[in-house]
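Apart from one protein chain that is not included, each protein chain of the complex appears where it belongs.
Moving on to subunit A:
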């Protein structure tokens, strides 16, 4: 009898032991997860490398400036003022491009007369064109600003600007031309927007390190963000940055479908971006890297797409407009987005099946939008981190 009881007691005990074991195992697992989360959130031990890549003029540096504004201490007055020479240089260079461009179009185009600058503006034009070519530009005085404005408003110059896609007219042109009086004020201090619009080609590599401070301040993510030049000569330098990259933010300016490269006027910018994106996707170091595609310059895209059909670009030759106004803009955008999606999947192999790929519609000049977009990027990367650590 006793033996039966002991036997039963034994089995009871062992059942209990199994439950205890299961509990203990769960506790151990939970402790392990706790410990690993703690490890992951220690900032010093986990700096995540982000690369801004893309062709020239795609908006990488503007995103970079936005990140500085959002997550570092922003631009103080000294830094804002340091942009004055750049902004003034932009103004001089732009008016020179427009003036010289109008002369060129007047020579080459069939309806050449509309590109001929009016007689009273010819001298101003010549003078400004010369100044624009100087290494050191004169300070932008009220008088000079007035002359530039006069030339800008010349019908021929406006016509030239209207087909600015044939020339290398910078995107910031209308913004600066509409603000000349303010920019030429002797006490001018650039605004944040002025700084964001200022155009400087990046050469080499620049980086910042930052920690996005979210609602959960303990998150401790630290990002190291690298900005690069996008022109062809700059791309040979990219390779130095390709190791250990958490995510590539690839910027594609979707407004550039009817423009040619700064460094090669025989090449369509959109086609160049397409080929570049393909190349980046296929890099062996990026097998596990997350890809965030920023379809940028939407503000310019939505104005352009109703006037210049998408199918001037070879890649978009099968585009058919279906309506008008806002609906058509959305339709055109979805078409472009789909093209990039197809491109992504064509360029990936079964090895890449786990790789994160997200597309975002951006206007890099819009601080709110960039902030929102970056938040989404950050969430995606954090989730990815946890997934890779086996915690999801």
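Just so we're on the same page, contacts are C-beta pairs under 8 Å (C-beta built on N, C-alpha and C of every residue); 3 or more make two chains touch, one makes a residue touch a chain; residues count from 1.
The rule is simple: contacts and distances are computed from a predicted model.
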{"item": "Absent chain [UniProt protein name; select from \"Bridging integrator 3\", \"RGS domain-containing protein\", \"Mediator of RNA polymerase II transcription subunit 7\" or \"Golgin subfamily A member 7\"]", "value": "\"RGS domain-containing protein\""}
{"item": "Residue among A:25, A:38, A:193 or A:264 that touches the chain left out of view", "value": "A:264"}
{"item": "Full-complex contact with the absent chain, from A:166, A:232, A:288 or A:371", "value": "A:232"}
{"item": "In subunit A, positions touching the absent partner", "value": "43-45, 47, 71-73, 76, 78-79, 82, 85-86, 89, 133, 135-136, 168, 200-211, 213, 220, 222, 229, 231-234, 236-237, 240-241, 244, 261-265"}
